[in-house]
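Have a look at this one before I ask anything.
Shown here: the complex without one of its protein chains, the others still in place.
Coming up: chain A.
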């Protein structure tokens, strides 16, 4: 069988991804994670001295911690199967990426296995997150300097 025929056959057999259904599921799961985050933020605002601005730090930490626990117990995998990008895009996806690679490399030892590979997946998130933040901050600084927007 030549390459073209093989590709045609492969396209015929491969089931078509259900884009609409996947988008709705991602929207709902992502939204639900954000709703939980909102409740956590509200908890910090109501019961501690955090304002809406300062509450974001402990909220992010709590959400990462929860997702790490859920990954450890194997529940996050089930959520990700339903939600797809909806579970990967929020900050909880970061916790999941860290812990899942740590679990995966546990057999290679704690230092070179877990320690060396824990940030393998999360490293790209950190790198591009920091880089995007730098670019956005640079753009905003320039716009503030030009007087287009205020801080």
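Brief remarks follow.
Convention: a residue touches a chain if its C-beta (ideal position, glycine included) is under 8 Å from a C-beta of that chain, and two chains touch if they have at least 3 such contacts; residues count from 1.
Here, contacts and distances are computed from a predicted model.
Protein name for the hidden chain, per its UniProt entry and selected from "Xylose transport system permease protein XylH", "Sporulation protein", "NADPH-dependent glutamate synthase" or "KipI family sensor histidine kinase inhibitor": "Sporulation protein". Of the options A:9, A:23 or A:42, the residue whose C-beta touches the omitted chain is A:42. Seen across the whole complex, the unshown chain contacts chain A at 35, 42, 45-46, 49-57.
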